[in-house]
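Entry: chain A
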Amino acid sequence: MGNNVKSYLEMREITKTYRTYDHAVVVALKGANLRVRKGTVHAVLGENGAGKTTLMEILAGVLKKDSGTIYFKGQKLEVENASQAFAQGIGMVHQRLSLIEDFTVAENIVLGIEPTNRLGIINLEQIEKKVSKFFQESGFALEASGIVNTLSIGQRQKVEIMRALYRGADLLILDEPTSALTEQEVQDLFRLINVFKKQGKTIIFITHKIEEVLDIADELTVLRKGRTIGEGQIKDFSKKEIIQMIMGEPISLRIERIPLRKGKILLSVRDLSVSSNGNLERVKNISFDLKEGEITAIAGVSGNGQKELVEAIFGLRLPATGKILVNSKDITNLLPRGRREMGISYIPEDRMNLGSSLKSSLMENVIVDKYYKPPFSERGWRQIDLCKKYAEKLVSNYNIKIPDVDCCVGTLSGGNIQRVIIARELTTDFTILIAQEPTMGLDLGSIKYVYNLLLEMRNEGKTILLLTSDMDEIINLSDRILVMYRGEIVANLDNNLKPITKEEIGEYMLGIKRQNHIELLG
Partner candidate 1 sequence: MKSKIIITFIGVFLGVTIFTLVGFAGPSTAILIPGTIGDNPLFQEDIKGAKEAAEIAGLKEPKVVEGGDDYASYEKKLISLAATNQYDILVTFTDSMADSIVKVANMFPEQKFILVYGDIHLATEEIPPNLFSSKFRSEDQGYLAGYFAGLVTKSNLPNANEELKIGIMMPDIYPAWNDILIPAYEHGAKAVDPNIEVIQSVLGSWVDVSKGAQAAKMQFAQGVDIILLLTGSACMGAVDEAKVEGKYIIGFNTNIIHLEPDVILGCVLINNREEVKNILLRAYKNTLPFGTEEVVGAKEGVVSFTFDDPNYKQRVPEEIQIAMLECYKRLQNGEINPLGD
Partner candidate 2 sequence: MIIPLIDSVIYTMLAATTPVVLAALGVMFTNFSGMFNIALEGMMLVSAFFSVFVVDITSNLWLGMIAGIGAATILGLSIFFICHYFHAEIFIVGMGANLIATGLTTFMAVQLKGSSSLIFENVPKLRRIAIPIIENIPILRGLSGHYVIDYLAIAISVICYILVFYTPYGYHLRTIGKDEWVAKTLGISITKHQFISYLWCGFLCGLGGAVLSLPVGVFLGGPVGMANGRGWLAIAVLCLGQENPLNILAAALFIGATSALSDLLQVTTSLSPRLLMALPFAAALIAIVFYMAKEHKTSLGIKI
């Protein structure tokens, strides 16, 4: 059986379909293949939604495949759940970190394989000692008794890597490990990967960033729309070829952005502080202004208060102190409806829970910000036919794939849901747009379309506040970049004077550098 398998790991003809909300079927993998040699760093590339994560989660036992076979170390591999995969030596670090925030590092490390005494009782001290010892042996400095929610994202990621190793992983799967890290942290991670490689471990590295692949990987596999498109040694491919494999057709993301004359101030934030649930001050005394005809990006490692800041601006979270002014009018105490009426529009990051209502129809989704205004309703009576026509217009304008506007949004794919949100938020009289990860999950053509749309809005004199984890997006689109670190703005950079580099932003993001007060005023 497995005799003809020469690879360390081989996945053949893997298929997987999902059933989403409302039981719609989404095909994630349609016969994907993957071959990995021992002791290599193997990059799995592809666009968002290409099936990379699904393929790896099947390998790690988190998901069950519909069909296909997996050979690992020459044996046929059948895993029912993640702990069986761990037992086989397969460990995965997920993009969304899987740590319990209230538990200590040591508790998280041993979670699932807790050692106990004869009575089945856990001795926490012993575990901490054991974990500390393991950390020392691996040359890794972290307090085993620390609570996870006090750690930075980079540290948390390391905890997860350590967990995989602690559980004896020979094959380590890293799912987009760099997406939430700064440049410096990325370099750190790459050093670590090289160490593992030398120890003889095999690493599968999922990403959609080609530069990283060229930096660190030995081999690659490219997935597109659930199929394996190409595989081989890195050195056999040029960068251009790889991009072509990923994208299918070459599309340039270059966009023209002409600096505009600055207009009047539309939105200003004054001394804003925001606390999160646990009384932690997430945003500390922030002030800034947004002007007409300007795209302002907020950069920062996730978890440094950006989310809380925009939520406070949009009224989803009450600020502890400070004021938010739109056209010099105080909106601090308004509900989101009031803020929308003041001209704020918001594309949130969480499109499944916040940005859309999966149980509701598309029509109901797109009129949520204007249902009460004429002509959508007259004297309290809804004008349903008119609303339907409006929704149909958006469906065709934004190329949303849906049978009819009465269908549940939950039946749509992620990219289509994002289009629904963008369609709703941009088809309204706004002057201020807060766009949080606006291109996440979109294909390249759509990304380009959104970029052009955003620039068009800006050129019309609107102001856009952009929050994204994609550094290229920030550098390409924004006129001004604010960097947040631990709830404070540590840099105010003008992208129009001289082009800013990723490394420069990264230093601010990590808190290595910090601008003084005069520089911060811009």
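Simple rule for what comes next: a contact is a pair of C-beta atoms (placed from the backbone, for glycine too) under 8 Å apart; a residue touches a chain by one contact, two chains touch by 3 or more; residues count from 1.
Basis for inclusion: all candidates are chains of the complex that A comes from, given by their letters.
Just so it is clear, the structure is predicted and the values come from calculations on it, not from any experiment.
The candidate list 1 or 2 contains one chain touching chain A in this complex, and it is 2. Those residues of chain A that touch candidate 2 in the shared complex are 60-62, 81-86, 92, 94, 96, 98-102, 107, 111-112, 114, 116, 120-122, 277.
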